Structure formats: C-alpha cells, structure tokens
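Only one protein chain is missing; all other protein chains are in place.
Each chain gets a letter, A, B, C and D, in the order it is written, and its residues are counted from 1.
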Amino acid sequence: MNEFSILLPIIIPLVGAMLVIIVRRLGGMKEGAALLATIFSLVTAIMLYGRELNYSLPWAGFGMEFTLRLYHFSAFILLAVSVFAFLITLYCCSFMRGKSYGVWFYFYLLISAAMVNGAVLADNLILMLFFWEGLLVTLFGMIAIGGKEAFKAATKAFIIIGICDLCMMFGIALTGYLAGTMTISKISMSPGSLGSVAFIFLMIGAISKAGSMPFHSWIPDAAVNAPLPFMAFLPASLEKLLGIYFLARISLDMFKLDVNSWLSILLMVIGSITILAAVMMALIQKDYKKLLSYHAISQVGYMVLGIGTCLPVGIVGGLFHMINHALYKSCLFLTGGSVEKQAGTTSLDKLGGLALKMPITFICFLVAAASISGVPPFNGFFSKELVYEGALQRGAIFYLAAVLGSFFTAASFLKLGHSAFLGKVSDANKNVKEAAPAMLLPMIVIALICILFGVYNHFPLSNFIKPILGEQRLAGHEFAINTTLIVITVVVLTGALLHHLFAVKITGSGLKSADYIRYAPVFRGIYNRAENKYFDPYDIGLKIVNVITKTAWRIDRAVDWIYEGLTVRAVYLFSNGIRSAHTGNYSLYIVWSLLGAVLVLIVIMKSV
Amino acid sequence: MLLLIVFVPLTGAFTLPIAGRVSDRLRNLLALGFVLISLVLTAAISMPVFSGETVTSAAIFNNVYNFVLYADGLAVFMAFVSALISAIIIFYSFGYISHYENQNEYYLMVVLFFGGMMGLVFSGNLIFLYLFWEITAITSWRLIGFFREKQHVLRADKAFMVTMFGSVLMLVGFISIYQQTGSFELAAIKSALGTGHLSNLAAALILAGILSKSATLPLHTWLPDAGVAPSPVTALLHAALLVKIGVYVFARLFVATFTVDEFWHTAVPVIAAVSALVSAGAAMVDTDLKRIIAYSTVSQIGFIFLGLSIGNEIGVAGALLYIMMHGLAKGGLFLCAGIVEQNTKIKDITKLGGLIKTMPITAVSFLLCAFSVMGIPPFGGFFSKYMVIAGAVQSGHLWISLTFLVGAFLTIIYLLRVFNMVFLGEVRFAGVKEGSAVMVISVAVLAVLSLAGGILIYWPCQFVLSTIQQLPGIVK
Amino acid sequence: MLSLFVLLPFLAIVMLNLPLKTVTRQLALWFGIALSAGQVFVVIFQPDVFWNGTDLLGRFFTLRLQADNLSMVMLLSIGIVTFAAILVGRQTIADSRLRFNFMNLVLLSLIGMNGTVLLTDLFSLYIFIEVVAISSFILIAFQRDLNALEGAFKYIILSAVATVLMLLSVSVLLMAAGDTSFSSVAAAVKNSSSSHFVRFAIGIFICGLFIKGGLVPFHGWLPAAYSMAPAAVSVLLAGIVTKVSGIYALIRLSTSVFGPDSSLNAVLMIAGAVSIVIGALAATGQSDFKRMLAYSSISQVGYIILALGCGTKLALVGAVFHLFNHSIFKSLLFVNSAAVEQQTGTSDMDKMGGLGSRMPYTNATSLIAFLSTAGVPPLAGFWSKLIIVIALWQSGYYIYAFIAILSSIITLGYLLSMQRRVFFGILSDKLQAVREAGFGIVFPACVLAAITVGVGLSFPFIFNSFIIPIGAFLK
Amino acid sequence: MTNDMAVVLWLFGVAAALVLIVGFYCLIATVNLIRALIGLEILTKAVTLFIILAGYVTGRTGLAQALAITLIIIEVVVVVVAVGVVLCVFSHNKSVDVRMIRNVKG
Partner (left out) sequence: MVLILNIILLVLFVVGAVWTMMTTRLLHSAVGLAFTSAVLTVLMFQLDSPLAAVFELSVCAGLVSAIFISTIMLTKRVTAEELIVQRKIRLASFWFLPIVVVAAAIVLSLIHIPVDFKLPEPPVENNVKNIMWNLRHLDLMGQIAILLTGVFGVVTLFKESKHD
C-alpha cells in the first residue's frame, strides 16, 4: 500500500457523491452507489488502520500545503467515521425511500464523510480548516433539504458554525504565525499570552463543531426539521468525533496545556455548564428528537470536561466518551428515526406503548439509553467513570456537576423511554410495525458495539484510546476503576430511577415526570425564558449584531448626508447668495468694479 | 502586443455603434470579440511575464508625458482577471440588455470602459494612469445613468462627482510626486525615490483618490447608489473592475513602486476596517437587493486594502487572490440579482421570496457565489480571506484583524439574510420564470469558476505567487 | 505679411459694400469663411511665403505689427471661433439683411481681434479693443430683443468704465514713457518701478482689462451680455471676444510690459482664484443654459488668470493653452446652446429634458465640451488644467492649486446638472417634435469637438513641438 | 520738471479727477439711460483732458493730440451706438428708465 492510498478516504466518498448525482434518475441506483462508496471507504479505513503514512502535494503555497498524515489517532477517527457513514447509509436506504431529497442527502452525506476524513487526515492547519469549514456547506444543505421551515434552522446553524469557523481561521493564522509553521505535527508550544488567544480561538472552533455550549443552539432547532439520519450522522457522531479530535489535538499536541493553566479551568467550566444546562433542557423536552439533541449537547460537556482536566485519566475518559457517545447517540437517533418513520411523529404526546410494536427498536433504545445514562456495564458507564475521576482530582465542584448531569440524564431517559415505548398504545399508533431490516441492522450493530465496549472496555481503551496519548503521558497511570466512585454512580442512578417512579406517581404519566421541575418556583422562570430563547447565544448575538448594524447604518447615512445634504446645500446656499447679489442693476456692477479697482490698487501700490 | 491589448477595445468601442446600425448580432459579437482579443493577448503575454521578464512598449515624446505601457506580473494578473470577468459579463449582457433601448451606447461604453481598464492596468506613466482612470469614470457615469430616469442620472452624477473629487486629489498627489522626483513615469520615480519614501501629503492625496474609486469609507456612498444601473453594469463596476481599479492602483503605487511611511501601514488598515464594518452593517439594514450587494462590495474591498496595506507577502498575495475571487463571486451575485430584478421587476428583498422554486439555477449560483464571498471552503474566497487575515496577524495588527473578523461574521449573516429573503420562504407571486439561457449560463459559469477557484487553488496561487515575486515593496 | 490679417478683412468689407446688392449678400458668408479658414490655415501650416514674404501691402503703412507664438495661438483661436460663429450665424439669423450686417460686423470684429493680438502699442490696443467692443455692442443688440438690449447697454457702460480706466492709465504712462509703444512703456515701467503714478497706472489698466475680460468682481456685464446675445454672437463673444480684448491683453501686458512683477502677479492670482470660485458657484444655481455658460466662462477665465499670476514659464504656457482650449470648448458649448435654443425656442433648462435622443450630435459634442471644461481627460481641457496645476504646485502655491482643482469639481457638478436637465432624462410631450439642428450648427459643433478631442489625444505628441514653444514670447 | 509745469499738472489733474468723480457718480446714481450716456461723455472729457495734459507736461503735444483726436472719434461712435441701443430700449419700453432694464439678473 503506497502513500497515495492515504487519499482514498477522501476520494472514495467524493467519487461516490458524483456517482449518486450521475445515477440519480435510475431508481434504486443511488442507494447502491452510496452504499458502495461507504463500504469501500470502510474497507480502506480498516486497511489503513495501524499504519503511519505521510503524503504531500504542492498546493496553494504560503504555508498552505496539501499535507496528509495518517497515524494512530487519525486512523482511529477515520475508522469510526467510516463505520458510521456505512451504517447510516444503510439505514437511510430504507429511511429515505420515497423522500424527494434523498439524492441530495446521499450526496451531502458522502461529501461530509470526505470532508471529515480530510480534516482528520490533514497535517496542515489550513488544509484542515479547508475540509473543516467545508462541512458548513454540506451541513447547510442537509438541514435545508428538510422542508419549508428547515432553512431557518439551516441558516442559524450556518451562521453559528460559520462564525466559529472564522474564529478558528483567525486562531489558525495566529497559531501559524506564533509557531512559524502550519504543519500540525510540527507545532508544539506552550500557550503564552498570545498563544492563549490562539488557543481560545481554536478551541471555539473545536467545541462549536462538537456542539458544546455556547455554540449549541442550532442543534435542537435543526433536530425538528432536518432529516433524522442527518442528526445521527453529523451532530451526533461525525462532528463530535471531529470536534473532540481537534480539541484533543490542540490541547495535547499543539499547545502543551498543563494542569495549572487557566485554559484548563476554562475548558472544565465550559464542560460543566454544558453538561448541566443542556441536560436540564433535555429533561423537559416533549419531543423525541429535541430531547436527544439536547443530550447531544450535554454529553459533549463530559468530553470537554475530561479533556479539560489535563489529566491522563480525564483525557482518556473524554476521548473514550467521544467514541462511546458517537455510538449510543447515533443509535438513539436512529431509533428516533425508526419511530418517526413508523409512527409518523416524534412528539412524545402522541407516542406510547411502542415497545411491543417495535421490540427490536425498543431493545436498541434500552441499550443505548442505559449506556448514555452510565449504567454499568455499558460503555457509557466506563468512560464517564474516567471523566469523574479526572474531574474529582481537579475539584469536587466539577465532579458534582458531572454526577448531577448523570442523574438528570438518567431521569430524562427514563421519561423518554417511559412515554415513548411504555404506557398505553394511542389510537394513532395502532398499526405501527417494526422498522425495515435495513434500518434495524445499523441500530443492532451499534447497540452491540455499545455492549461490547462496555463489557470489554479494556479492548477499546488499550487499542484505540491509550495509544493516542502515547506511552510517556500514560507512564505511571493505571485506570483502575475507583470503587467509591462506582458506588456513588450506582447510588445516583438508583436515585434517578426512584425519582422517576416518584414523579410518575405524583404526575400520573411518564411524559410529565419532569414537569414538577419544569414548574418549580425558580426553575419556572428560567425555563420560560429559556424556551423563549432568552438564553440562546444566537439570539443574543443577533441582538448585538442588530445594534452594531443600526449604528453602522447611521454612520453610513451620516456620511452620505455629507455629500447629498451638506455639500449640496452649502453649494446652493453660496450659489443663491451670489446669484441674488446680481440684481441686474448695472450701477451695482460699476460699484463692484470700482471697489475691485480700489482693492487692486491697494495691492499693487502696497509694495511701493 | 500591449498596445493591442489596450487599443483594440479602446478604438474598437467606437466601431460598435456603427456595427449596431448594421446588425445587433454583429455588434454584440464584436464587443465580445474585442474583449476576448484582449483576454487572449493577455494570456499570451503572461508567459514571458511570469518567467520573470517585464514587457514594455512605449511612445517616447521626450517629455514627461511619455506614453509607457508596462506589463509586470501584477498588471498581467489584473488584466487577466478583468478581461475574464468582463467577457462573461458582456456575454450575459446579450441576454440582459436586449430588453432595453440605447444598446449601441451600452456596448460602446462597456467596451470603452474595459479598454480604459486595460490601459490603466498597463500604464507606466501616472498621467496616463489618471487619464485611463477618468475614462473609466466617464463611461461608468454614462452606464449608471443608462436608464435615463432623473433619479438614475442624479445617482450617476453623484458617482461621477465623488470619484472625480477623489481623483483630482489624486492628481494633485501625482503632481506632488512629480515635484519630488521630476517624472511621471513609474520606473523613473522608482529609481528617483530609491530607498526614500513618498511624502505623506502625496500619499494622503493619492489615497483619497484610491478610496473614492474603490468606494471605501468615507467616500463610498456613491457605490450603493449606483445600483440603479443595469445589472451587468453593476457587476462590471461594483464587482469586477471599477472598484478594483483603486485597489490595483494602490498595489501598483504603494506596493510595487513606492515605499511609504510606516504610518500608512497602520492608517490604511484602520480605514479599511472601519469601512468594512460600517458597510457590512449597512448591508444588514438595507432592503434593496443590489444595494446590499454593493455594500457588501464596500465591505470586501476593505479586506483587499487590509491585505495590500500591511504589505507582507501573504497579505499581498491574499489581497490579489481576493481581487480575483471577489470579482468572480461578486460579479455572479450581481448578475443573479439582475436576473431576479429583470424577471420580477422588484428590488426590495422584503417583497421577494421563494424564488428558488422558479429559478433554481440562479438561486444555486447565487448561493455558491455567496459562499465564496463569505469565505467558505472549498470556494475560492476562503483562501483569499484566510491569507489576508493571516497577513494581518503576521504583521501584528491583532485588533485590526479582529475587527475584520467581525466584518467577516457580518458578511455571512447578511448574505444568508439576502438569500433567505429572496430565494427561500413563501412564494410571493406567480408567473416568474428563470432568466434567459445566456444569462443563466453566465451566472452558472461564474459560480462554477468560484468553486473551481477554490478546489484548484494551486493554479491561482501560483499565478499570485509569480506576481508578487516581482513586487519589491513587500515585507518578507 | 502680418498686415494682411488686418487689411484683408478691410478689403472684404469694402468689396461687400460695393453697390452690387444681391451678389454681395451671398458672398458675405463665403468671405467670412474664407478669411477665417485662411487664418487658421496660415497659422497651422506656417507657409513660409506668408510669414516671411515681403509685405507688399504693408509697405504703404507703418503698422508696427508683431507676431510671436502667443499671437499665433490667438490668431488660431480667432480663426476657428469666427468660423464657427459665421456658420452658426448663417443658420440662426433668418433675415437676409440682418445676416449681411452680421457678416460685416463679424468681419469688423475680426479686424479688431487680429489687430489686438498683433499690435505693439498701448493706445492702439485701446483702439482695437474698442473696435471689437463696439462691433460686439451692435452684434448683441442687433436683433433688438429687449433683454439683448439690456445686455448690450450694460456692456457699453461697463466697457466705457474700462476704457476710462485704461485711458487714464495710458495718459499717466504717456507722461512716464513719452510714448505708448510696448517697448518704451516697458522700459519706463522698469525705470520707475517704484513710482506711485506708474503703479497706479498699471493698477487701473489691469482693472480696465479685468472688466473687459469679465473677472470677478468686474464681471457684472458679462452674464447679461453672454446670455442675451443672439446665439451666433454668444459664440463669438464667449469664445473669443472677451478673451482677446481682456485676457490676451492681460497676458501680453503683464508679462512683457508691466511685469513681471510680484504684486501684479498677486493681484492676478487673487482675481483668478476668486473668479474661479465665484463663477463656478454662481453657475451652479442657474436655470438658463446660456447664463450658466456665461458664469462658467468667468470661472474658466479665472484659471487662465490664476496661471498668469503664477508667472512661471510653464504656468504661462498653461494659461495660453487653456485660453485656446477654453475658446474652443466654450464656443462649442455655446454652439450647442444655439442648437438647443433654436430647436426648442427656449434656453430655460427646466423646460428641456431628454433632448439627447433627438439631438444626438449636439448631445455628443456637448458631452465632449463639458467634460473638457471640467478638466476630464483625455480632452484638451484636462491637459491645460494639468499644466496650470503643475505649475502652481511647483511654484509652491498649494492653496491656489487646491482651489483650482477643487473648483473643477463644482464645474463638473453644474455641467453635469446642465447635461442632465437638457439632454438626459425623459423627453417631455412638448418637445416631441424637436429635431437635430441644421448643418450650420452641427458642423461647427463637430469641428470644435474634433479639435478638443484631437488636441487632447495628441497632447503628448505636440507637447514639445507646440505647447512648450508657446512660452517663447516670454523675455 | 519745472515748477510751473508741476503746478499745471497738479491743477489740471485735480480738476480732471473731480470731473471723473462727477462722471462716475452720475453713472452710479442716475436712473435715466440718456443721462448715463451723458455721464459717460463727461468721463470722456476728463480722460481727454488727462491725455492732453500728459502731452503738455512731457512736451509731446503732437502725440497727445493725435491720441485725443482718435479718442474723440471713438467716443462719438460709442455714443452713437449707445444712443441707438437706448432708442431701441425706448421703442420697447416707452421709457428710458434704468430700472426698467433690470430683467436679466441672478
């Protein structure tokens, strides 16, 4: 396998995308083309795994080189991306049937895969940004095809991520300037004052891609309108992988973040807030997709928190959580997709009792939900434990936030499971059937992996995660699970269960199990405001922008007035003055002339 | 060769009204032909130029008014970009302008404008540079007032006067250079100045001219007002050529010929930053489709100035690349706006909507061009925007580059706003059709070029690289 | 054979007025054309026979004429503008008897102007200026329109004031010099340069010429006379009459008789700058086509005087070149106004609009003329203004340079508004019947436009060979 | 210059200057076109006297006379033309009031 093969993960999906467009009129061929492309890229990813390759092409110059580097970390992400791409394409083969935008969805999906692969492989900051920001276009396209109203969400997503990507562009420029090189693998510096600025800008790009607060607000909006596989594909899996990958790169390789750095605290704070705030929002949602989307935000908090601890245990936990999250969250979205496809709605009001109608979906949901809630022995449990441990070492407050998050996560999934799959079968859902095999298969596979990664957690940890940090960093660290923490976790989870039961009892339904929190004295106001988007950074930002633009507009008009108002008026004022002096009376003109003559004589004779 | 590039369109323009009497088709093809001849000749001349030579052709009168045409990388780059975009715009005009009166005048003025542009680009003598500069001003004045309504002519007059105001100041600046060095010829000025730099007064005066032509704050308001012109004209003026004239002259004088006081390396970016912000804000508020795009131009020109004025390699290269990419993309935006305007007779974006259903190709082209202007990869605009900002960062102007970052944010927001309001949302009215084939092809070509410019960035960058290697004023 | 410039028109008039009634009326036009065209010819092609041949007629007279390059330029302008005016006159004056008188008066005016630019005596200068002036009075008034009479009367009165001032000055200089020839006056001025009397004489002579040339604040008569004169006369008047009788004389006297003198130059510069600004501002608010052009004329004359006051050789070259250019483009604008006035019956710009589509030639030539006036390249007006500004800048008169250059923006402003109101815009219903003016107007317009464009385009070619040598009249 | 000559110069000069003042005053103050022309004539008188005076003082009476004669002739023509204009105005306005001919203004 020569160096050229490193290009394959980028080229194959691209070619696949072209193929999809070319064959789109031939019924069924487009799915085939897409599947083929994803299979090929999966195979390539597997073959590339474990190799170290470098490849470079002449490109734009000025430090912008087309340099790709395949090494452990990127190969791992590559593999994960390929798996998800394949599974979701498979899922879509059934899900997208009969939807007019199918072609474009495959097209965007494959291009996104190519872009993510490119970004992961890139060893040049600009090249990475090229692929990274290129995702914007496909993101926009994928949301916008979702229907008449979807473009608003698409716009919102585009603006938020676009702005963050621009920040990252700035960060990259600064980093490149400080480091003197654009090659990622050659950059290694400690964040000084300017370096911290650069780090923050890069971090904005990274965590916004991962969907952390405060750059999250497009995700719930998109969840409503965008096609569900999109949610499973981009916000749930690929973007998390990419964002956390890059966050890990910047905080591990490019900038030597240490425990004492304020940047580390910053990251942890962001992580904690994200965990808590998002999960609190998730708790009260009454829509399958929206609830999941808030969790997609919340879980990012764990990863950011884990990486932010700057401790090996935390980092490993964060990265492990990244892959775990991608697994269970996409699985959850896929179950949501199945429900939507079969029941025709994702509103929890109208769902209920689907467990019997769609047993496999329900089981997959259970596994994934248990996983996300951190129930042992599923994979989520182990990664969370690692993060807890890291957080605890840095401060009890972070740990508290994480555990509290866990509590509410569990609570909200209990609510979700209860209201969607248990309870009474509503009339509308009488005829719901299990989803098609092509849709079930990916769910099953992912659910299985969840279990596998949980039970045999040493396998992914030692094969995938630990090599990322390298031997030196890990030296002297053992990841023995802290028993105390496990106990606490179990207690918390049990608490969540009890709480749920209690809540169901007092409110009378699973759906309303969180309502008492929703309408609790203090929370009520906060929630009301949150639902009216008072806290949405996007809306706040737009308000600020509005003020700026109004000011700018006034300045612009003022400048224009100088030309159209002031100058013209002044000229006409003078002009009219001069004109009215010409009265037509020649005596006056003679007087002028004589006075002029006097002046001339004064000047001429002055020098004598 | 250089003479041909300049004088084929300049003199050829005057044959167009005559040709127009014979047949419209002949005139149209001739117009396109003149531009294409220039394009091909420019391409031909680029071979020796990029191998490091410079091409000069001159008519020496043994006085300060020697007519010198001089082609180095910068000139060829600019000429090539201009000719390319002009050719597309003229092609588009076949479809657009055929609905209106005074076509002879239109083609005369457009080709004359193009000729003036070519002359300006290759001019090696400040006086002739000014001369061609004003030719472009006259022709654009006529073109803006093309529809002859009173308001339009007033706007045209405003544009003419504001740019004239700047340009006469610039002329005084040239004269001041002449006094300092004793020549109007760039080569002679260069050697006369040596390592010393230009007097600040001269620099300020020339800058006034450049700012007025490139529609930069505080001399920018004529540009949005000039949106009353026919759309190909606005594309030609706002996007592709006219506003780039100022930028080009900036590059030609302040980067390629003189060194100026350190002060200007800060002052110009500050002006550009304010301009970029203010006009971006104005673009958010305005509701006239073409005015918004025009404000966007003002804003983007700020980026080009930033790149050029900080004067380091990546910044200048980025600015040049910006000229090219912005020209393609913004031209496309204006042409799309032209299609919308012509088919709906509406320019107020609040009254438009849902056009993507009826004019899908236009909509997609618009979106692609908008992406390029926003600086989204894989479109060409991405690289130029990055390089400019990187240049600013490298020169240490952190705050200024942050300001530009905000400008870039706003760019994204207002362009998406326009796209949403025009092409998405409720369908407001029925019976709107896609533009004619010629027009749609033109915008599609521009959109594809914007995309290709990014994907095949290697070639434009090589182009730029060989250009800037001939510029001495660059801080390495 | 310089005397021919004066004598041939004489002969022409004599022949025209022989009692041959009908024949001469038709001949008058051709005489005028032949004389003016011949004048242009001998100046441009410089036939050796003419300039250096023995002056057969002149042998009988002691005329003391002298032609240097400045005079050449003036002769050229005189020839061109007279040619245009004659053609316009033929087109616009319907009555054949009046037309005949018009031709005669133009020829007399030609005598006056040719004499003025060739003579070398202060008192002769007065006489020939009066020849020009009196024929202009009559020309303005000859159609007996009340407003024209008003203009003529104002011109007469102000012109009389000017002559009084000039003659007063001549009498004082006569005392100092004992003679009125340029050379002796120049010598006397030089000898007693600090004399109050002499300086007083210089001052009032200059003032007299300021009135003749219409500099601010001596310009009161000018807008009335220009705007109310019959079309053809406006062309002549604005194009060349005041330039010869006022500006040429100022150039001649201030450079080689009274000057060079710093305070004189200061006066000239101030007057020039004030004229530029006031003229431009006053022109801005006008709604009458010709009145606007009249004020524009004041403004443009200001440039000439400003450059004259600057005093360097380059400035003088610029001044003379601008004088030439101005006489071309301003008469072109007046020819256009004649066309418009003839076709629409009014010169009120508010009543026009959209004429461009009906009068394409007039539109195009007017475009050229106004761009040239505003100093937009590549037209002739640009180059002369450029030279003037360069000269000002080089002499360190930065403020004046800025005044000059910024006023050209105002100039552009009002001319743009003129063009907009007259030629652009939408044609009103009343003017639907308007057609292009006749050959007699369009042809000279095209010729003048061609000259403006041609000079502009060929400027770099002719800069060394024609423009710079203008300065040779400086001693 | 002899003393006598200086006195003559001074005397005649002052007188001519006074007449000039009278003439200008007339031009400015009068509202009658014909009287304005008479004022012009008065001015011419003063100027003629100046020229003759200059010739007398410098001993160039010949030249001065030649100039004066020319001047007189020219002024006559000017007056004739001016009177013609005034008469034309009169035929329009039936008045020779200056204030009737202030239509051209602004």
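The criterion applied here is as follows: a residue touches a chain if its C-beta (ideal position, glycine included) is under 8 Å from a C-beta of that chain, and two chains touch if they have at least 3 such contacts.
Everything quoted here is computed from the prediction, not taken from an experiment.
Enquirer: Based on the whole assembly, the unshown chain contacts which displayed chains?
Expert: Contacts of the unshown chain, counting the full complex: C, D.
Enquirer: Just to verify: which one of C:S36, C:S124, C:Q343 or C:Q419 makes contact with the chain not shown?
Expert: For the chain that is not drawn, the touching residue is C:S124.
Enquirer: Can you work out which residue in C:L4, C:L35, C:M72 or C:L108 touches the chain that's missing from view?
Expert: Looking across C:L4, C:L35, C:M72 or C:L108, the contact with the absent chain belongs to C:L108.
Enquirer: In the full complex, which bits of chain D touch the chain not displayed? Write them out.
Expert: 1, 6-12, 14-15, 17-19, 21-23, 25-26, 29-32, 34-35, 37-39, 41-42, 44-46, 48-49, 52-53, 55-66, 68-70, 72-77, 79-81, 83-88, 90-91, 94-96
Enquirer: Since one chain has been left out of the picture, which residues of chain C touch it in the full complex?
Expert: 6, 10, 13, 61-65, 98, 101, 104-105, 108, 111-112, 115, 119, 121, 123-124, 127-128, 130-131, 134-135, 137-138, 141-142, 144, 175-179, 184, 188, 191-192, 194-198
The rule we apply is simple: only the chains that are shown with their structure count from here on.
Enquirer: Can you figure out the chain closest to the middle, judged by Cα centres?
Expert: So the chain sitting closest to the middle is B.
Enquirer: If you average the CA atoms of chain A and of chain C, how far apart do the two points sit, in angstrom?
Expert: Measuring from centre to centre gives 77 Å for this pair.
Enquirer: Could you give the separation in Å between the centres of chain A and chain B, each centre being the mean of its C-alpha atoms?
Expert: 37
Enquirer: Specify, in ascending order, the residues of chain D that touch 2 or more different other chains.
Expert: Residue numbers touching two or more other chains: 24, 27, 101-104, 106.
Enquirer: Residues of chain B touching 2+ other chains?
Expert: Residue numbers touching two or more other chains: none in chain B.
Enquirer: Please list, in label order, each pair of chains that touches.
Expert: A-B, A-C, A-D, B-C, C-D
Enquirer: Which residues of chain C touch chain B in their complex?
Expert: It is residues 354, 371, 374-378, 382, 386, 389-390, 393-394, 401-402, 405-406, 408-409, 412-413, 416-417, 420, 424-426, 459-461, 463-464, 468 of chain C that touch chain B.
Enquirer: Chain D touches which residues of chain C in the complex?
Expert: 123, 127, 130, 134, 137-138, 141, 144, 146-147, 149-154, 156-157, 160-161, 163-164, 167-168, 170-172, 174-175, 178-180, 223-224, 227-228, 285-286, 291
Enquirer: Enumerate the contact residues on chain B facing chain A in the complex.
Expert: 158, 162, 217-218, 220-222, 277-282, 284-286, 295, 313-314, 317-318, 371, 374-378, 382-383, 385-387, 389-390, 392-394, 398, 401-402, 405-406, 408-410, 412-413, 416, 420, 424-425, 457-458, 461-462, 465
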